[in-house]
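Shown here: the complex without one of its protein chains, the others still in place.
Per-chain residue numbering starts at 1, and chain names A, B and C are given in the order in which the chains are listed.
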Amino acid sequence: MHLVTSEVLDLREVAPDHWVTTFDAPEIAAAARPGQFVMVRAGPDWDPLLPRAFSIYHADIEAGCVEILYRVVGRGTRQLATLEPGRFATMWGPLGRPFDLPETERVILVAGGVGVPPVVFLAERLAQAPMRLLGLVGASSRKFLVGVEHLRRAGAEVRLATDDGSLGHHGLVTDLLAAALQEPGQATIYACGPQPMLVKTARTALAAGVSCQLALEAPMACGVGACLGCTVPRAGGSFARVCCEGPVFAAQEIDWEAWERGSI
Amino acid sequence: MHLVTSEVLDLREVAPDHWVTTFDAPEIAAAARPGQFVMVRAGPDWDPLLPRAFSIYHADIEAGCVEILYRVVGRGTRQLATLEPGRFATMWGPLGRPFDLPETERVILVAGGVGVPPVVFLAERLAQAPMRLLGLVGASSRKFLVGVEHLRRAGAEVRLATDDGSLGHHGLVTDLLAAALQEPGQATIYACGPQPMLVKTARTALAAGVSCQLALEAPMACGVGACLGCTVPRAGGSFARVCCEGPVFAAQEIDWEAWERGSI
Amino acid sequence: MSIEPSLAVTIGGLRLKNPVMTASGCFGWGEEFRAYFDLNELGALVGKAVTAEPRPGNTGVRIHETPAGMLNAIGLQNPGVEGFIADILPRIRDLNCPLIANVPGHTVAEYVRVARRLTEAGGIDAIELNLSCPNVGRGGLEFCVAPESVAEVVSAVRSATRLTLIAKLSPNVTDVAVLAQAAQAAGADAISLINTLVGMAIDVERRRPILGNVTGGLSGPAIRPVALRMVYEVVGAVQVPVIGIGGIATARDALEFLMAGATAVQVGTANFFNPRACPEIIAGLRDWLRAHGIRDVREIIGAARPGATPAP
Partner (left out) sequence: MSIEPSLAVTIGGLRLKNPVMTASGCFGWGEEFRAYFDLNELGALVGKAVTAEPRPGNTGVRIHETPAGMLNAIGLQNPGVEGFIADILPRIRDLNCPLIANVPGHTVAEYVRVARRLTEAGGIDAIELNLSCPNVGRGGLEFCVAPESVAEVVSAVRSATRLTLIAKLSPNVTDVAVLAQAAQAAGADAISLINTLVGMAIDVERRRPILGNVTGGLSGPAIRPVALRMVYEVVGAVQVPVIGIGGIATARDALEFLMAGATAVQVGTANFFNPRACPEIIAGLRDWLRAHGIRDVREIIGAARPGATPAP
């Protein structure tokens, strides 16, 4: 874990309201593994107060930089998107439990909305591996489909879904998953996205008996395991902290029904 | 009074930690008079919460822009100095009672530290007037002397004082005032600066029977007369609001002793 | 839906065209804001505190910024009820929105005297009893903490005026709901809350309290969660309308209070950092209702309370 004052090297809008910020953070880049995240504070004042968690989108060990991809939805992301190159943010990480690497011949990557980053990072790390990558990417509309080129560059076949049908399958990305599971070859599923998508994906995987790892989100204060704010219900009965026991969980570790019920 | 979302046109550091921001604010520029101020909020979030008051340094009616000069000392000014050209701030004004224009043959402008702006603005408006301008400018050290060139360009003779003797008189700017008052010709004094400088200036002027107007500062919440936070003791006994009954007061209007006592 | 939603609500005898009022001490008597918007847009205008005698206010520093909030120790500076009636009232009488006077006091007699004079003078539509001003020595402070004294003040003033009577409560108590019940039982037409939390700040370099008065009242967005919780509690404890106050700066903030069960809200500190806060909140409420296909703001009052119809 490294706590750094990190310079912004680049800031670009990759889709409407979707931004990528590149930070100079060599120690974090060197340690980062797909599925992990960083905590970022973008300003010196007390509102917004808490850091925000962002999945690592790219970690370039040689260039020593870390990229995050985010959608501007509230105070934290709005503030972040004003940090032009040359400005600084405080960042700590890499945090959390990363994806376990696959041992199957096929890998299915399922991403919804701004759930793309960890899945892209994983695909890049698997680009040289001897397995077939299939990326299923969903968004509300074609203009919000991000990270697709990165998946293709990593050698993945990509199938798309949009809620409004403006590109690819007209419907949910999880619709594509059922079909993909019918195809031959043992697969491992990796998923990140909004809660309903994750719940659906987990249930599909559990029903099909396919190994599945999901990167979860929960409201976080500290990101390091201290506040107990980010808990999700474990299949066993107790609570697990998303920030340090996750964010990646295997499908069978979570009590999906309880999580659905307890969510805002 | 105009409330505008104003674009930053220019931001430059004119001395260590001293910045000038130029805002696009045609209505305010057109209405501004020397001694008046604007309230500025530089960010969308709630910390810092309150707007900050800044004297108008320049108001260019033709270009439609307003300039302020400030020293970065706390949260508000630090935030302001991050607003690069193209960013926006909320601004309202011009506010407060301006300087009454002089009717004497000589005008003595006394400025300490970041008290320079209203005095420079006044000098510029008097540049074409048939009177002699004498600027007395003080700062802790030569590198913090700002606005001097503007005073000279407006036709003023300028005398300097620094606390550390690095340029001009080694001592306080108010030391220069006593000497200046000995010189021939009836004078009006205009002053802006830290509280001790204003108190000294007012007492010197009252003792010499010379007309004197001073631009005061007080902690402000609203800047428009509503909160009653910015009061200073009147010579009569009651309180005056700096934001709307001032910031400019004649020397005889204020109970200087009570103000000194009550200050933080 | 393109139907214009209705924003009107009723508080005692007051009909408000919308649920947004100004908070006492944060808007003068409105004159300072005429340059920024048409005051007639307001649901009601609550003015500065009016005391029996003129008050000069506190010496020394009166306000200090804190994280997402501010401390004030103004000390009830005002020209007294006679000065108010002679000098201020004539200038604001023409306004086309209800005018509410805020009345603090040291003794029951003082509350009654001011309320009576304001009623006689005419032009004022409601009286908000400030049962909680922490800034003037012990003034008013004794009235905020015990239900008996709240009841005493409210029933004495109730007998002295036919105007709508609002009891404004202090948050610096263990159980605000009990005070609200006492005020209701004594004849208050409505409860408003919260007044400021008592706070303080120290100037570390000078090693002394920053405010001339040592302590002051904390207001602004920082206190909003506390205010909302107290409003939620009080709405569950009384039947009269509750007016929510504390840190409201946006239409979304106002919606939180309405959904907690407040019939109306007051906007205080926000006027200082945005002179157009009130009209923006009113417009924002209207837009939100329209966007959600809600025809009447009263449909969402209490919508987040147990038993309310869940969001569609």
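Structural remarks
One rule holds for everything that comes next: contacts are C-beta pairs under 8 Å (C-beta built on N, C-alpha and C of every residue); 3 or more make two chains touch, one makes a residue touch a chain.
Because the structure is a prediction, the values reported are computed rather than measured.
Screening A:Ala30, A:Val72 or A:Cys244 for touch with the missing chain picks out A:Cys244. Shown as candidates are C:Ala44, C:Val154, C:Leu197 or C:Val297; the residue that touches the absent chain is C:Leu197.
Contact with the omitted chain, checked across A:Leu49, A:Leu101 or A:Leu206, is made by A:Leu49.
Touching residues on chain A toward the chain that is not drawn are 1, 3, 41, 46-51, 90, 92, 219-222, 224-231, 233, 237-239, 244, 258, 261-264. In the full complex, chain B touches the omitted chain through residues 46-47. By the touch definition given at the top, chain C reaches the unshown chain through residues 66-69, 71, 145, 172-175, 197-209, 215, 218, 220-226, 228-229, 232, 247, 252, 255-256, 259-260, 288, 300, 303-304, 308, 310-311.
Convention: only the chains that are shown with their structure count from here on.
The chains that touch chain B as well as chain C are A. Inter-chain centre distance (chain B to chain C, centres taken as mean C-alpha positions): 36 Å. For this pair, chain A with chain C, the centres built from the Cα atoms lie 46 Å apart. Under the contact definition stated at the top, the residues of chain B that touch 2 or more other chains are 46-48.
Shared interface positions of chain C, defined as residues touching 2 or more other chains, are 67-68, 221.
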